[in-house]
Each structure stands twice: as C-alpha cells, then as structure tokens.
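Shown here: the complex without one of its protein chains, the others still in place.
Showing chain A:
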Amino acid sequence: MNKKQPNILKAFLYILLISYALITLLPFAWALSASFKPLNEILSAGLNIFPESFTFQNYVTIFTEQELFPRWLMNSLIVAVIGTALNIVFNSMAGYALARVVFPGRTAWFIIVLAVLMIPAQVTMIPNFLILKELGWLNSYQGLIVPGMINATFIFMMRQFFVNFPKEVEEAAAIDGLSRIGTFFRIVMPMAKPALGAMAIFVFMGFWNNFMAPLIIMTDDSMYTLPVGLNAFQSDYATYWNYIMAASMVFTLPVLLLYIFFNKYFLKGLSFRGDK
C-alpha cells in the first residue's frame, strides 16, 4: 500500500512523527543540558540548549558534598540487583514447576498465581507495613526485597515459556544421570536466556523506579532509595535545579544502558505483556 500513497500524505505523516519525537526528546535534552549548566545560567531562563559555561561541577558536588546521594544510589543498586536476581531464580522455578512437574494442587496454585495478578498494591500496602513493622524490617533492605522477590506476571510468562520447551532436552539430561534439580539449573535455565533477559530488565526497572514501597518502608533518610531521596532533596532544596537535574541523569543512566544493550529483550517483554 505504501507505494500508492500520495506524497502529501507521507509528508504529513513524517511531520507528525518528527514533531512527536521532538516533544518526547525536548524535556530530556533540556534536563541533560541543565545538568551541565551552573545554577545562575539555569535561572536566567535562557532557551539555549547548549550550556554557555559548560561544567561538570553539578555531578562532582552531588557525589562529594551531598553525602546522602551516593548512599541512595547504593541502596537502590542493592535492592534492585538482589531483588532481580531472586526474581530470576524464583519465578523460573515456579514457572517450571507449573509447566512441567506433576504435583497435587498444581492447578490450584496456577489459579492463585493468576488471581494474584489482579490485586492492586494499595490493598496490601497497609497490612504489609504492619507485618514488616512486626518483623522489625522497616528501614531494612529485606523489607523491600522479600515481599517483591517473586512476580506473578513473570511466573506466568515463564510457565508459558516452559510449556513449549522441548521435552527431549530434559529426557537426555535424565539419561545422563542428572537429577531434576540439576537438569533445571544446568540445562534448562541456560537455554531460557532470552526469556530470562526480558524478565530481568522489567523486574530491575520495577525495583529501580518504585516510589511508593520505599516511601512507606524507609523512613530513615539514610535508607531512602533514589526516587524517594530525589523527592526529599527537591522538597528541601527546591531551587537547586542544577543538582536535581544532575541527580536525575545519574538515576536514569543505568536503565538507559540496559535499554541500549538489551533492546530486543525489551520488545519481547513488552509484546508478551501485550499478548496476555
């Protein structure tokens, strides 16, 4: 159909696409540029996208003089990395059991996993706070990691993946004398890499960008993760847009790098969410 489209229409469509690309890019470009500007240049309200007096000072300051910022970055990394690692192992184990192991109650657990998908986080947030308080897990990493160490969406995804996994592979491993657990960790998991990659990226993003859970669980400012820390910093130093923008850029970089290197997994993960 493309060849027959009139040129005017095509030009109009390009204008639409380019305009929307600019609308999407402008806030990011603007923030990136501000992170390299001294504060007085930001506040003078010039529209120049290229800094007149280019400086790295904002980045140096947030890492050296704002001692909490590196701490928040570390908290976020600890929670996101450990949380993602646990999710990869636990979601695949559950998905594999639901797809391949015959055990009593399997259908019931599968239905429970599907039902859990529909529960909004607001319902569990208050009781979870009370449970974590009883456990003494407020202001702790495990308070954020343990309740999020599995994810029903990705258990479901891994189940779908393992349902279509070739049986011959496991049979061959069994003939070679590998136990089921050995087969799973040494043979099946390595072959599931594309699915694991898609899951890892979305789970990492979920932990990295989560605002509500750390806001409730972490009340001590040295235990904040980046989203909560950034918000607190903005409330205290509302006019220091140079530091806020530099911190925002540091915050965005890890996910951006993941996106650039694992682009194909991203689309796979998203299209799965679309198929559901």
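Please note the rule applied: contacts are C-beta pairs under 8 Å (C-beta built on N, C-alpha and C of every residue); 3 or more make two chains touch, one makes a residue touch a chain; residues count from 1.
Note that contacts and distances are computed from a predicted model.
Undergrad: Missing chain's UniProt protein name, "Ribosylpyrimidine nucleosidase", "Sugar ABC transporter permease", "NADH-quinone oxidoreductase subunit K" or "ATP/GTP-binding protein"?
TA: "Sugar ABC transporter permease"
Undergrad: Just to verify: which one of A:21, A:172 or A:191 makes contact with the chain not shown?
TA: A:21
Undergrad: What residues on chain A make contact with the chain left out of this view?
TA: Against the missing chain, chain A presents residues 1-2, 4-5, 9-10, 13-14, 16-17, 20-21, 23-25, 27-28, 30-31, 34, 45, 47, 86, 89-91, 93-94, 96-98, 101-104, 106, 109, 112-113, 116, 118-131, 146-147, 149-150, 155, 180-181, 184, 205, 208-209, 211-212, 215-216, 226-228, 230-231, 234-235, 241, 244-245, 248, 251-252, 255-256, 259, 263, 266-267, 270-271, 273-274, 276.
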